[in-house]
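For this view, one protein chain was removed and the others were kept in their places.
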Amino acid sequence: MDLMLLAPELTLAVTGLAVLLIGLFLPVGAKKMLGYLASLGILVALALTVSSLGTEATMFNDTLSIDALSQFFKIVFLVVALLFAIASIKYTEGNSHTEEFFSLGVFATIGMMFVASANDIMVLFIAFELASLATYALAGFEKSNQKSLEAAMKYFMIGSLSAALLLFGISFIYGMTGTTSIPAIAAGAGNLVTNPIGLVAVVLLVAGFGFKIALVPFHMWAPDTYQGSPSVVSSLLAAGSKKMGIVAAFKVFIVALIALQAEWQMVFAILAVLTMTYGNVVALSQTSVKRMLAYSSLAQAGYITMAFVVLTPMALGGGILYALSHGFMKAGAFIATAAVVYMVLSENRDVEDPDHLDNFKGLGKRMPVTALSMTIFVFALAGIPLTAGYMSKFVLFSSTIQAGFVWLAVIAILNSALSLYYYARVVKYMYFIPTDAGKVSEPLPYTIALVIAVIGVLAIGFWSEPFVYWAMEAAKVLIPGGM
Amino acid sequence: MLPILSLIVLIPLLFAALTLFTKTKEQARVMALVATVAVLVLTLYMYINFDSTIADNQFEEIYQWVPSLGINYHLGVDGIGMPLILLNAIVLPFLILFTWNDDRKAPNRFYALILATEGAVIGVFAALDFFLFYIFWELTLIPLFFMVSIWGGPGKHHAAIKFFIYTHIASLVMLLGIFGLYFSAWEMTGTPSLDIPALLSQFQFIGSGVMKDLIFLALLFGFIVKIPVFPFHSWQPDAYTEAPTAGSVLFVMLKIGGYGIFKVILPLLPFTASPNLMITIMAALGAVSIIYGAFLALAQSDLKRMVAYSSVSHMGYVLLGAAGLVSLSVSGAMFQQFSHGLIMSIMFMACGVINTTAGTRIINDLGGLAQKMPKLAVIMVLTFMASLGLPGLSGFIAEVSVLAGSFVNLPSYVIIALLAIVITAAYHIWALQRAMFGVFNEKLGTIVDINGYQTLSMGIIAILIVYFGWNPSPVLDMMLTNSEQIISLMAVMGV
Amino acid sequence: MLNDEVSILFTPMKVLTSVYNFFRPRIIGMIVAFLFLAVILVSVFFTSWPSVEQIPQNVADQSNIEGIGVLIFTDFVVPFEILSIVLLSSLMGAIYMAKGDGNQ
Amino acid sequence: MIPVELYIGLAAIIFSIGLYGFMTQRSGIRMLMCVELMLNSANLNLVAFSSYNADLTGQVFALYSIALAACEAAIGFAILMAIFRMKDTINLDTFNVLRW
Partner (left out) sequence: MAIGDLAFLIPLLPALAFVLTFFLGKKLPNGGAIIPIAAITISFVISLLITMNLLQNPEEVINQSYSWFAILNIGVLVDPLAAVMLTMVSLVSLLIHIYSVGYMSHDRSQSRYFAETALFTASMLGLALSDNILQLFICWELVGVCSYLLIGFWYEKPSASSAAKKAFLTTRVGDVMFLAGIVILFSDLFRIFNGTIPDGVYILRFDEIFTHIPEIAAMNANILGMEVSHITIITLLFFGGAIGKSGQFPLHVWLPDAMEGPTTVSALIHAATMVTAGVYLVARTFPMFMAAPSSLLVVAYLGAFTAIFAATMGIVMNDLKRVLAYSTISQLGYMMLGLGVGAAIGAEAVGISIFHLINHAFFKALLFLCAGSVIHAVGTHDMRQLGGVAKVMPITAVTMIIAAFSLAGFGIPDTIFGFSGFFSKDPIIESAYLFGSSSGMWIPYLLSITAALLTSLYIFRLVFMTFFGKPRTDYGGHESPASMTVPLSILALLALVAGALTRTTFYEFVSETFVNDFVQMDIPALADIGGYHLASHAGHEPMLILWMPLIVAVAGLLVSYLIYGLKVVNMDSLVSRNNPVYKLLYNRYYQNAIYTDFLSVKVIYEGFAFAGHAIDRGFDWTVNWISDLMIESGEALRQFQTGVIQTYATAVIAGVGLLIVLIKVVMEVI
């Protein structure tokens, strides 16, 4: 057992503690450095993870497994966390609770990373809760703002309910198989297939993870929370914590409960269609950009869920790649929104809806970098070629066709086309609707985060091979046979 | 060997990016002109070295891109793509010249979008990998969307969104077809590949007839919406009309739908499960578009909208000729694309000029413009004549080839198309008479003729129309070579 | 909203409405909860649960604390460690949320 | 020996009660209590299975989940306090600024 493989998590833990402790002794004005510290820690963790790519190991009596899948998702989480941290430097400027903000963010990331490498449902559940609990407070970070508070409340309430459902479901799994180890469950899942409780457990687990992934009808907190939370936190939720739900579902369903494939495939098929359609249709009429992005995030989750239905290595690879791409795209889009919100609020503190579409008017002139990045992100989300979104959709949708799920692919494709409408509308507001407000200087941290995200989005779009390769490798962990 | 195709594709894209950073109109337009002229020179160089007697892809470049999915950076051009690249390369410099003295907001973005469209469109014609093909295909959407949205007419937002989503849906359906082809071939060969020639040749070995038909129809749908033909044309009049002049010309340059028909659809056609049904579908849509577009053009009161509908009518010939399955008709259909590109670009330029000088495009509000704009009148009369298929101008070569060739296999559809010719003449002549001739409408105020740049650009394209009307061989020969190859495929299958 | 004078006339209506408003969410909740319960119960009772023949009874030491302790520090040390972070972060979060707006 | 179904059935009933409460109560604190109810019914399950499977894992899990429940409660009450401070009520159904 090589503890070095845990180095990223440990680094993050140290970073989180360091941020917390150092923050106590810093004056408000100097707390800015905490953000840099946190970013640095995340960057180191990212570097460590990347450097350990390709190794496979299990640790701590098989409760953790380091493999391509976990590495891949760790990178996703770290990247999202990095974007979150960098963007938050500006957001938390002048706030006396900067240390809490960053350490909560870092801890949440640790939770996500443990979910990615969990090989035991107990680890998975607790890490899952870590990520949730840390983000509850983040969502309500603007505690004097009713929206933020409401967002936190809803997130928390539905989160607890889901945790209970999840735990309830896990208890049945445990009861039928007598173990919490994922490989052991897979070996002893025969019982679950023959008994009706198997289905109950599956649906309960779907509900539990579906809350994080924001699948219809477990999604209802998501638009409210994404809208109400600080935008940077929304980026962490939508881009990071959502992926955590996905990787957890990958592990639990595809690895542990593969015997119950028939049941959960059907569940996911229904939910995928519902989710993408509902998300896209409702997003059409949104005027709050964050809420629109939340619904779009629903739709994207619906696409990724298709991987569960199709269940070929290529589809899973596509889903995994999509997760990474979505991380970049959605985090980037929320951060761009955060920049706009920041700009709007710095002009007038009392604006009711700082993320209203009207505030995006003429953004192309006012904040050119932000507007351009936002354009790239929304087009990527819509699946325009040479972006990450297209590459992922290409792999995912094409594998859907390959596996013979033409109907699903058609629905997904039509949805994808529909989504273009509301994405294009954002672009329209940014570039085509003039405003008399002048150009503003774009806050540097936001810009850096945006540039990183843009680079990520375009890199996956252009230089796809390594990403596709690693996604496929990760998928092989789930289905060892291969195509 | 110079990677000439890559250069032709990438130069405009690169210059588009550079143009974005220019500050003044002067810099932007010079930048755009340099890029387009460079493309023209390279294209001419390529054209000179192009062997029009063989139907193979030439100037091929291939590099691995995403090997795990079988995606390559594969460029190459054959007799189908070459004329269309040539068309773009020829028209674009003159389009830049045409807009030389225009004043508009954000000229740097304007020229950048023009260049980006050029690069993307040429990219479609040069791509020999479906992945690349689709990328360029979609890439054409974005600059045009911006073009319409920023500089368009009063209904620009609606038109832009409609165009964007409508054609995007079609593209996605086409993508589904590509996926089907991709995986069917993957299953048979065991290795993934998105190479266009390879996939086209493997289509015939797909076991399931339903699968074949589905793939074929999905691809066909994607292409005919882009062409566009009846009944999938409704994005087109709005988009063409609301777009700024340069945008309309770029739309006209967007011959990717027809290109897809020749490059992809026809090689697949004989191997579908029910080729005769497919031919009937294509021929019927083509013929109906011809007459439907003509009648609608007749009903329009807006000059530009009339031109837009006339485009529906003209593009019907492309589908009809392709369905005719005689080398003359197929090459005629290809030539129709080429000639239509030349003709329509002047038509839209003329509409643009009239709109800016007279302040309206409503035909009945104009009148007697020829007295004040003699140069424009000459060019317009010539172009309208070309558009209505007057012999001696390039449109006729295409139409007569399509009609004569298609009649062999599709007599009844050709008769429908023939009926439309009178209507076509009617709306052209009607519009000319109302707008250009007769008593000058004094309400229009002071009218000045087209300036030197506009005369130059429109004039040279007009001369090309005449030239290709008398000597189509420079581009028709290579089309013939390729269409004969396509037809020989048909003969093998006995279609 | 009905104003007072008018509402007198509609008192029965008002009562009904308030009754309805009182019960409506409860009724739906009731139905949903019963549905859920029924589904679970049916599934539970139709399932043949695995169980050992006899629950092992450690005669010497009725407590299983030791076993749990061993497990916690061997097999399940990772969740334990994660739990420490959970506690820390929830502590932080709770304190932050509960604190007044002293310096915001 | 008491069949395990009875434990599970009890847990299911408790869970459903929690669900019902969660769906119908307006007060945040009651809802939190319902969540605790649900978590604990799951714990009951875990412990019961643990006994019947002669495997201590479930009990360890239950321990951990109790700790988690505590954490959750802490955060939950903190949020409710913040809410109360702002609105002078913890009736959560009045909190619907964010909707549609």
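A, B, C and D label the chains in the order they appear, each numbered from 1.
Quick note on the criterion: a contact is a pair of C-beta atoms (placed from the backbone, for glycine too) under 8 Å apart; a residue touches a chain by one contact, two chains touch by 3 or more.
What you see is a predicted model; the values in this text were computed from it and never measured.
**Q** Of the chains that are displayed, which are in contact with the missing one across the whole complex?
**A** Across the whole assembly, the hidden chain touches A, B, C, D.
**Q** Of the residues B:149, B:331 or B:387, I need the one that contacts the missing chain.
**A** Of these options, the touching residue for the absent chain is B:331.
**Q** May I ask which residue of A:213, A:267, A:304 or A:413 touches the chain that does not appear here?
**A** Missing-chain contact among the listed residues: A:267.
**Q** Can you work out which residue in A:51, A:285 or A:346 touches the chain that's missing from view?
**A** Going through A:51, A:285 or A:346 one by one, A:285 is the residue touching the chain not shown.
**Q** To test your reading of the contact rule: which positions on subunit D touch the chain that is missing from view?
**A** Against the missing chain, subunit D presents residues 19, 22-26, 31, 92-93, 95-100.
**Q** Which residue numbers on subunit A touch the omitted chain?
**A** 153-154, 157-158, 161-162, 165, 196, 199-200, 203-204, 206-207, 211, 216-218, 220-221, 223-224, 262-263, 266-267, 270, 278, 281-286, 418, 421
**Q** Under the stated touch rule, tell me which residues of subunit C contact the chain that is not displayed.
**A** 25, 28-29, 32-33, 35-36, 39, 43
Methods note: only the chains that are shown with their structure count from here on.
**Q** From the Cα centroids, identify the chain that ends up most central relative to all protein Cα atoms.
**A** Of all chains shown, the one whose C-alpha centre lies nearest the global C-alpha mean is A.
**Q** Measuring centre to centre with CA averages, how many angstrom lie between subunit B and subunit C?
**A** Centre-to-centre distance between subunit B and subunit C: 63 Å.
**Q** Cα centroid separation between subunit A and subunit C, in whole Å?
**A** Result: the chain centres lie 26 Å from each other.
**Q** Calculate how many whole Å lie between the centre of subunit A and the centre of subunit B, each centre taken as the average of the chain's C-alpha atoms.
**A** Their C-alpha centroids are separated by 42 Å.
**Q** Multi-chain contacts in subunit B: which residues touch at least two other chains?
**A** Counting only residues that touch two or more other chains, subunit B contributes none.
**Q** When you check subunit D against every other chain, which residues touch at least two of them?
**A** Correct list: 4, 8, 15, 52-53, 57, 60, 64, 68, 71-72, 75, 78-79, 82.
**Q** When you draw the chains as points and link the ones that touch, which shape shows up: line, ring, star, complete, or other?
**A** other
**Q** Could you list, by residue number, the parts of subunit A that touch subunit C in their complex?
**A** Where subunit A meets subunit C, its residues are 13, 16, 20, 28, 59-61, 63-64, 95-97, 100, 103-104, 107-108, 110-111, 114, 120, 122-123, 126-127, 129-130, 133-134, 136-138, 140-141, 143-144, 152, 175-176, 178, 191, 195-197, 199-200.
**Q** Can you list the subunit A residues touching subunit B in their complex?
**A** 379, 384-386, 390, 394-395, 397-398, 401-402, 406, 409-410, 413-414, 416-418, 420-421, 424-425, 428, 431-432, 464-465, 468-469, 472
**Q** In the complex, go through subunit C and note every residue touching subunit D.
**A** Residues in contact with subunit D: 25-26, 28-30, 32-34, 36-37, 40-41, 44-45, 47, 49-52, 54-56, 64, 67-68, 71-72, 75-76, 79-80, 83, 86-87, 90-91, 93-98, 100-101.
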